[in-house]
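Take a look at the structure set out below.
All protein chains of the complex are present and in place, except for one that has been dropped.
Presenting subunit A:
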Amino acid sequence: MSIKDKVPVTILTGFLGSGKTTLLNRILSEEHGKRIAVIENEYGEVGIDQGLVINADEEVFEMSNGCICCTVRGDLIRVLGNLMKRRDKFDYVLVETTGLADPGPVAQTFFMDEEISSEFTLDGIVTLVDAAHIDQQLGRSDESSEQVAFADVLVLNKTDLVSDDALDTLESRLRDMNRMTRIIRAENAKVPIETVLNLSAFDLDQILKRRPTFLEPEYPFEWTGVYDLDAGKYELMLEEGPDPEMSLVALANQGESEEELKDGAESSVRLYAEKANSLVPGNTIPYGEHINLKLEDKGNKSFILNIEEPTKIGLFTQHTAEEFKMKVIKSDVNKEIPFNTERFWQAEHEHDDEVGSIAIERFGDVDPEKLNTWMGRLLSEKGVDIFRTKGFISYSGNPRRIVFQGVHMLFTAQPDKEWGNEPRRNQLVFIGRNLNEKEMQEGFDKCLI
């Protein structure tokens, strides 16, 4: 059976009082031409007025092997198993979980149980968040952060009770925890139906269309300028800025295409990981090294760049050029040389929550065997802490990109569209608890050919 013939299922999670039942009733009462079967775990305070509503007790079934990915929801298997026989009565399923539900077993049920996965497809996980209370809830319970981590869509509800500033702060906190989610603000659970149903959330193209930067990793630098320079002596001049010092990596032969910029960024990330050498004004800047410009002095500060033969120099700077009014000046003619290309990067910042996202993006092909070994080990060691995985991979020799998605240790990989002329690349996002970004990136790099 192709994915198109399978019945899509949306999982609705969120703490008690976050507005799940209100949203559910809104979905059911709106004209959308779908016949929706609802599986309800919470005997809500508000009744649901619709034909096909099935109440079921939440039953989390762990297995003797202790493997958390084998943990499934027995109630869903039972109810969906029966619904399979009544496919003429509905074309969509909504599962409303209790406030304290762990979304893992719910999602896993659609991977683990062969009977269920042959008839149903998980369309997306929608988590409702009470804007006024989520800050406290996140501190207190694992369930609420897991519900945020699993979400394809986060509905930030009851925004009328919170100031705009507080909402912005909250949104960025939630975004840190789950970088691939879409955040929608709502009052009284009023959201357009198409933002919660038929998401094809496991369809990566859709996600990229909605949030093209969702896979962008965070870099230890904010800006890159590429300068086309002839042989000669140059000065890098900076004025006072927000910091008394700034890190920088200068790379020779830096290309200007997006792919070349990302390659440069990757090399710089590695260099940034090394200890910086401090330079004071008047010093010469070495290439391919992590350096730290000392900028305590007042007024203009210059550092020397020596160019032996014409080349393009890439400067990967901790802050933007703007912030320090940074200029490159050709010494003999005392003339400013503007950059040819600039690129801003998503800068690293502190993460307060244990739950977070890690993105890996690399050009090139991977060796399927090495990747399997690495993923297998990663998921068996860290599967408990990795909630979700999404992305695509370029296998050497395969004309199609391979799309991945996973819940904890469960994983599916399937061929997707052909690469055509597009440059081969790999993008993976992991959402989980206490993940070691550096280790995971290094692990992935070893799989590249």
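Quick note on the criterion: contacts are C-beta pairs under 8 Å (C-beta built on N, C-alpha and C of every residue); 3 or more make two chains touch, one makes a residue touch a chain; residues count from 1.
One rule holds in what follows: contacts and distances are computed from a predicted model.
S.K.: I notice the complex is incomplete. Of the names "Formate dehydrogenase beta subunit", "Aspartyl/glutamyl-tRNA(Asn/Gln) amidotransferase subunit C", "Sulfurtransferase" or "High-affnity carbon uptake protein Hat/HatR", which is the UniProt protein name for the chain that's not shown?
M.R.: "High-affnity carbon uptake protein Hat/HatR"
S.K.: Pick from A:Glu31, A:Asp57 or A:Asp165: which residue touches the chain that isn't shown?
M.R.: Only one listed residue reaches the unshown chain, and that is A:Asp57.
S.K.: State which residues belonging to subunit A touch the missing partner chain.
M.R.: On the side of subunit A, residues 54-55, 57, 59, 61-65, 70, 72, 74-75, 77-78, 82, 85-86, 113-115 touch the unshown chain.
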